[in-house]
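Every protein chain except one is present and positioned as in the full complex.
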Amino acid sequence: MTDHTLASPPDQIRLPVQVMYFDTDAGGVVHNIAYLRFIETARTLLAVQLGMSFEDILRTGIHPVVVRTEIDYRRPARLGEHLQIHGKIAEIGRVRFWVEFEILRDTDGTQLVTCRQSLALVQMPEGKPLRVSEGFPSLGKTE
Amino acid sequence: MTDHTLASPPDQIRLPVQVMYFDTDAGGVVHNIAYLRFIETARTLLAVQLGMSFEDILRTGIHPVVVRTEIDYRRPARLGEHLQIHGKIAEIGRVRFWVEFEILRDTDGTQLVTCRQSLALVQMPEGKPLRVSEGFPSLGKTE
Amino acid sequence: MTDHTLASPPDQIRLPVQVMYFDTDAGGVVHNIAYLRFIETARTLLAVQLGMSFEDILRTGIHPVVVRTEIDYRRPARLGEHLQIHGKIAEIGRVRFWVEFEILRDTDGTQLVTCRQSLALVQMPEGKPLRVSEGFPSLGKTE
Partner (left out) sequence: MTDHTLASPPDQIRLPVQVMYFDTDAGGVVHNIAYLRFIETARTLLAVQLGMSFEDILRTGIHPVVVRTEIDYRRPARLGEHLQIHGKIAEIGRVRFWVEFEILRDTDGTQLVTCRQSLALVQMPEGKPLRVSEGFPSLGKTE
């Protein structure tokens, strides 16, 4: 789908995000759940970049499903700030793969959030788990 | 969750909600989209109360779909406040029905938000519109 | 009413959005609340473009507040689709201004959603309403 001629490898993603009102709460900073929405978007675009298109998902019913999330909130982001979401494939196992993210403040590169997620591929609507090589064959090619 | 006195007719709903952090924004008050989430919950419980169960929806594929929303934000709600969402069926047409909501501050009954929505019944996944009497027969019984 | 003759006037915004999983629901289409999040983002970027920066908002405590939303859901958007959010300032009154949006499917230009919102400028945390010319002076310059 996308064209990667620069140094950026296909198993990495960089997504710019600006903090909106609905990302913040009455504490004056970004709400902890909003960062996970940013990460969802980055992870989905990374999957598309790696060859798992939405058309394929809807046609085959094979959905990538988050099995575990670990997220550390290190410093707060604030209304209007420009952030960078950096994501990459960290590890590919037989039935799971791991992705890692960090969220940086754009102006000074301060690391705000780090996150690690493991995912499985599930045949919906039955909910049957598949091997990574079976459900997402192009992913193995990045190894 | 719901507060049903015996006098409460089946085409009305009262839902208590307490304002959480994720409902507020950096302005210090409830975000305009959060009120629509409260209304969604009230409307869904009203539909269940009127005989449109989730089991029926999943079995038949007939989903109630919001066609239009009008919402007026009159006064702000704040973190931790207890609210009451009041909803009722306002009008039933051939292919649409209308629901009305108001959101009140619990302590003093101040009206914060009013909302009117029209809905249609749609056969998914085709997206085919149905007559109200065809897709939601128990609704007509409240006329 | 403002006059839109230039190719890219400052009182108009075009925002591309791709539909993510968290924008959809079990009906298989975009949830009605998700469109309002898209519109929030477009409206906020439009305000920035018109000179109401987040820095000004946080410094002065003058927040633009949605007073009324009217939204019509005409056709559904689906997972992975590319949408365009088009927004413009429609009218500027003494204490309110109106913005209009439409959401189009990118591939064929089909209109999915139309929306009209009125806003007021409010001095927080007191909640005191301000005249548009007082709280957002650069907005009047587009008339």
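Per-chain residue numbering starts at 1, and chain names A, B and C are given in the order in which the chains are listed.
Criterion: a residue touches a chain if its C-beta (ideal position, glycine included) is under 8 Å from a C-beta of that chain, and two chains touch if they have at least 3 such contacts.
Keep in mind that what you see is a predicted model, and the values were worked out from it rather than measured.
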item	value
Option touching the unshown chain, where A:55, A:72 or A:106 are the choices	A:72
Sole residue of C:14, C:31 or C:131 that reaches the chain not shown, by the stated touch rule	C:31
In chain B, positions touching the absent partner	1, 18, 20-22, 37, 40-41, 44-45, 48, 53-55, 57-58, 78-81
Touch residues of chain C, complete complex, unshown partner	21-22, 24-29, 31, 33, 78-79
Touch list for chain A against the chain that is not drawn	26-29, 32-33, 36-37, 40, 58, 63, 65-73, 76, 124-125, 127
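Definition applied: only the chains that are shown with their structure count from here on.
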item	value
Longest centre-to-centre distance from chain B, chain (CA-based)	A
Homomeric contact chain A-chain B: same or different residue positions, threshold half	same
Computed distance of Cα centres, chain C from chain B, in Å	24
Chain centre separation in whole Å, for chain B relative to chain A (CA means)	33
Chain A residues counted as touching two or more neighbouring chains	21-22, 78-79
